[in-house]
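Okay, so here's the structure we're looking at.
Here the complex is missing one protein chain, while the rest keep their positions.
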Amino acid sequence: MATILVAPASSRSVRDRRWRTLRRAARARLAPFGATVMLLAISVALLAPVVAPYDPLKQNLDNTLARPDRTHLLGTDNVGRDVLSRVIWGTRVSLVAGFGSVVIAVLAGGLLGLLAGYAGGRIDGLAMRMMDAVLSFPPLVLALALGAVLGAGLTGVVIALGVVYTPTFARLMRGQVLAITAREYVDAARALGAPGWRIAWTHVLPNATAPIVVQASLSVAFAILAEASLSFLGLGIQPPGASWGSMINAGRGYLQQAPWIVFGPGAALFVTVVGLNFVGDAIRDALDPRLRA
Amino acid sequence: MAANQPDQTPIDISRRAFLQTALASSAVAPAALLVARGAGRAWAQETPKKGGTLRVGFYIEAATMDPHLSGSKIDRQVYHNIYEPLVVLDANLGIKPGLAESWQQPDAKTLVFKLRRGVKFHDGTDFNAEAVKFNFNRMKTEPKSVRKGETASIDTVDVVDAYTVKLNLKRPDAALLATLTDRAGMMVSPKTAQERGAELERNAKGAGTGPFVFVEWVKDDHLLIRRNDNYWNKQGGPYLEQIRYRPIPDDTVKLQSLQAGEIHVMDYVQPRDVAGVKADRNVVVLDVPSLADFAYQLNHTKPPFDNRALRQAVAYSLDLEQIVKGVWLNVGVPANGPIPPTSWAYDRSIPFIKRDLAKVKAKLAEGGKAGGFTFTMTTNNIPINVQEAEVIQAQLAEAGITMKIKLVDSATLLSDGNGRNFEMISYQWSGRPDPDGNTYQFYRTTPGTSLNWSGISNPQIDGLLDKSREVSSQAERKKLFSQLVRLLQEELPMVFIVHPIEPKAFSPRVQGYDPIPDGMMRFKDVWLK
Partner (left out) sequence: MGLLILRRLLATIPVLLLVTAGVFALIHLTPGDPIDAMMAESVDDSVKRELRRDLGLDRPLYLQYATWMGRLLQGDLGRSIRNSEPVIQNVGRRIKPSLQLAGLAMAISLLVATPIGILSAARRNSTLDRVGTSFALFGICMPNFLLALLLIFLFGVTLRLLPISGYVDPLEEPWEGLRSLALPAITLGLALAAVITRTLRSSMLEALSEDYIRTARAKGLGDGAVIRRHALKNALIPVVTLLGLQLGTLIGGAVITEYVFALPGVGRLVVDAVFARDYPLVQGVVLLIAVGFILSNLAVDLLYGWIDPRIRHR
């Protein structure tokens, strides 16, 4: 992970720097594509009731596994539901799974990392041991067991993934805290009598956000993929709702007869994940001083 | 009755009929079989060849090689080739001699078997009355024995002479003979059982009497059995040199393995694959009607289904034909009760419950929920269950009932069922040859934990079930079961959906397979071209 060299934090130059970073990110070649994909995904998710041509739950047992045509652009599935509408509505579920789990991970991990980095000593030791324990736990087993305990719905998966990604953010935040609090201006602030939380708020957090944002964007992509994998093992959104992953899993037995059931959501999944990667890469490249030359 | 229900008389499948069905359901056209279309008899007389290794793919591997400790269905598939029961089933579910040549019932509480002579266990010891007595005692007293319930009606076993054994029953049990066609009647060599102890679960060398002998079991990889050249039955097979069982958990991969020629036999073709497989020239599909019944249990011990009118409302909301057509793709027939069409006790004059939205409204009102109600269905997380649940959800919604779906894994399903922690729960019973096996333990009032998940306790039903065990005439028992089914449709401990057909798929090289509706694959007379 690129270490960010941080200049003394005065509020205006922080804002300027962030603007410059954003502009640089925007100039990266594939960033516009990534950004477009993300905006598209988010708007589709929000506008699903308006955009979807059919009710995603409406079954039609007389028209199952229909090929894509003008009436059903992506064909119909094994109970005659319109695949395109389900993919559109599935955007909500996949984005909730992806963003939800990362939000949990960022909040939990960030808090833990902040605490550990700041408090140091025993608390730091304990927190990091816990994070190591979570990291060495096989993630699939964790998700399966949590799913069985919490009930197999989407909530269980989001929480499970949140737990799995927490150590990444905890470590990241802790690293940032350690790096930043070693700076002289923090010593200066302390010498001036500023309380710990204020230092955390004005100095640590603003500078730590950048790498966290980068990691978060990549983690969202992985979380969306992970949710798809978990649905393979039977976890995730309960029927008749669907996520892209559960659609791929349900359609997997029909791959030879009706591949569109799998490729519709598969393509959506792929494009979204790719878009997220582009956005994350663009931000990361923009922030990396070594590649500025 | 639905327009496209297949013939429901118990199927009599002779070798020729099998071939005709196979030919009709696949477009296989090697020259020999083309000739057979017009000259089935000539084909049937082609001489079986000895040799070859049959590769069989099942979805999981066996759990144990000890039939007395076995609780899993896949175990039975292997057992029916290496062990033999006292009596066996034929294609009409009739009971025929197995290791017992004949039997008599001098009175309702006594069963006398005359045993076949000259049969040896694979370890060389003789099969005789002492061995039978040993086996029944083992089933009843071995701590981990799973056969205790099945042999509960047997009190003591007497050795009358070397080849005659007498079972003294605690009470009349008309279903006992049918139970003895499976694991409860399978004879294990006393010498091997005693010597090997717990190892028997993993190593069954020498333990059986069947046409094949256990060779080895490499866990998670394969199980190998080979031809018993000293098999007592000199008619017909065994022909195959070896049989190799392999677990392939993924359905699609299993089918593709068959299509690619990596395996020769697979136990079950998913309904969604059946049409495609029937059109495939490399595969032969056999539709085997099964003994199974798939249903949903309704919890009588708490709301909303403690209210009979609401149960009936749900039953009238379902369109079974649509479910069987849309979900099961007609690989099965709508069910009128727990007794499958293959059984002699099946009463085709009782129709399955038809959809009737007007009756739904009436029943809802009767149950005090004129505006509809909400409940949760718990079901297993496998694709076809999910699909069926979604279709049912839509059907109920049309009738004004809101159903939520809760997906769980099997361990949770069992736990929820046993603990009566459900409102409506999916239940799939693989079926038993005697109708008692599909009914008694589910509907009889039973205290404590049992398979009676619905908690139904109805004295009339209890009476019918008990009587059906006491009475020995099949005609009389059939009448009792018909009464039972009508009562079950009223009281609804379960909502019955479908009696599935279990299509089995083979490579065209496989010859001589004789299907029996219990779904067990017996390879004694099978040979490879």
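All chains are identified by letter, namely A and B, in their written order; residue positions are counted from 1 within each chain.
Keep in mind that, in the parts below, a contact is a pair of C-beta atoms (placed from the backbone, for glycine too) under 8 Å apart; a residue touches a chain by one contact, two chains touch by 3 or more.
Note that the structure is predicted; figures quoted are calculated from it, not measured.
Within the set B:T125, B:N307 or B:Q441, the residue that contacts the chain not displayed is B:Q441. Considering the whole complex, the residue from A:A148, A:A179 or A:L205 that touches the absent chain is A:A148. For the options A:L57, A:V204 or A:I248, the residue in contact with the chain missing from this view is A:I248.
Contact with the chain not shown here comes from a single listed residue; of A:P139, A:G153, A:G175 or A:P206, that residue is A:P139. Listed residues A:N63, A:T202, A:S229 or A:Q257: the one in touch with the omitted chain is A:S229.
Remark: the residues of chain B touching the chain excluded from display are 57, 63-64, 71-73, 143-146, 148-149, 198, 201-202, 219-221, 246-250, 252-254, 256-257, 259-262, 408-416, 418, 429-430, 441, 448-451. In the full complex, chain A makes contact with the omitted chain through residues 129-130, 132-133, 135-142, 144-146, 148-149, 221, 225, 228-229, 232-233, 245, 248-249, 252, 255-256, 262, 266, 269-270, 273-274, 277, 290-291, 293.
Heads up, the rule we're going with is that only the chains that are shown with their structure count from here on.
For the pair chain A and chain B, the distance between mean C-alpha positions equals 47 Å.
The residues of chain A lying in touch with chain B in their complex are 57, 59, 61, 64, 78-80, 148, 151-152, 234, 238-240, 250, 252-257.
Looking at the complex, you find that chain B touches chain A at residues 251-252, 270, 272-273, 276, 322, 325-327, 381, 383, 386-387, 389-391, 393-394, 404-409, 411-412.
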